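Heads up, one of the protein chains got dropped from this complex, but the rest are sitting where they should.
Up next is chain A:
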Amino acid sequence: MQSSDAEPIVRIRDLKKNSVNFVLENVDLSFANSFRRVMIADIPTVAIDMVEIETNTTVLPDEFIAHRLGMIPLVSTMCDEAMRYTRDCTCEVRCQYCAIELQLNVACHEANTTMHITSNMLEVVPTNKPGSYGSYDTDDGGEELAKRVENFGHPIGKDDPDVPPILICKIRMGQELRVRCIAKKGIAKEHAKWSPCSAVAFEYDPHNKLRHTSYWYEYDARAEWPLSENAKEEDPPRDDVPFDYNAKPTKFYMEVETDGSLGAQEVVHKGLQELQTKLANLILGLKPEPPENDAFQSGAGAGGGALGGQPNGAHDSSQLGGWGMPPPMASGGSAWSPPRAAGGAAGGAWGSSPARTGGGGGGGWGSPAAAPWGAPAGGSAASGSSGGWGSPAAQGWGSPAQQTNGWNVG
């Protein structure tokens, strides 16, 4: 996107629960593509990751069934706040904050009928009681469970007669399938089963005016190739206009279709937030490493600045103005920090709660939910530059979280 360009425009043409069709205008091709990539590969969801087969007398081998179970979309609404990555969790193996247990226990006793084992037969084991393998972490105080929707982790469409269940296996009399599944949070860069998107359609320049592609043809490409629906949105090419080799695509037609684990709207919003997170982490990484400060010193230093100025770094409103306050801060930051702060005060343990190594001054910042911007790139980005939050240049980032955390109060 060139800075001289007009503001980006978005127009939603069709919105359903699991798909959204929109036109994106006045953005750069690279941005549209990054947006597409981020929606496909960088948004966390929940999926079955480990399967313990207790009995499998079906015709399908164990690994076949394990794979099929992994591909089943599970309800993952608000996944980034409602669940932790197992690798970030404080528990030893797994706990209710970082894993969801599902069970499948089906046997066919009827003669001459084929029984269908479907995703609807997967039962989520309730997380409010200790599991059989010490999977319940009692004294943690995480807020994740409160953020979960009622059917979090359930196979999609369970208890909804309008949604066809997903067939896992067919069995006949005497056959049985008994398995225990552990669902975990992950992103599609690790395995495609964690992708919330079943498809993302992406098109620009339907008339090929920019000649980014070349058509194979017998006699005349324009007569032989059908035009896409989106061609109606743009003027057809005129033969009397010479080819503009400086022209750039500005209008992008996208359709985001999800597998049901997240709604289409959530995927779009999380995608944009994820892009912001990536960029913000890069800014943090570019900041020179400041001299190592004691936690209280840096807290006090930033506190002074924060009290004097606007929380969003008004000293450079031209650059920071727009993005200091919108969603990432609101959802990533303030959503979790008040309960965090409250929990910390009650337990008196904010310094020791994080699983991530805060290192020196980093302690509080490296809490499992990470700093507002630190979610994916995680621990070391947030903790390594912990002093950076306090430096004047970083006030735009540092101060709101500090104020919400009540750091500068003490």
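One rule holds in what follows: a residue touches a chain if its C-beta (ideal position, glycine included) is under 8 Å from a C-beta of that chain, and two chains touch if they have at least 3 such contacts; residues count from 1.
Keep in mind that, in the parts below, contacts and distances are computed from a predicted model.
Chain not shown in the complex: UniProt lists it as "DNA-directed RNA polymerase II", one of "DNA-directed RNA polymerase II", "ADP-ribosylation factor-like protein 6", "V-type proton ATPase subunit a" or "EKC/KEOPS complex subunit CGI121".
Residue-wise, the contact with the chain that is not shown comes from A:Ala280, picked out of A:Cys91, A:Leu104, A:Leu262 or A:Ala280. Contact with the chain not shown here comes from a single listed residue; of A:Val59, A:Val93, A:Val149 or A:Leu167, that residue is A:Leu167.
Residues 1-4, 7-12, 14-19, 22, 27-31, 33-34, 37-38, 41-42, 85, 87, 114-116, 118, 161-165, 167, 186-187, 189-191, 260, 265, 268-269, 272-273, 275-276, 278-286, 319-323, 326-327, 357, 376-381, 384 are the ones on chain A that touch the missing chain.
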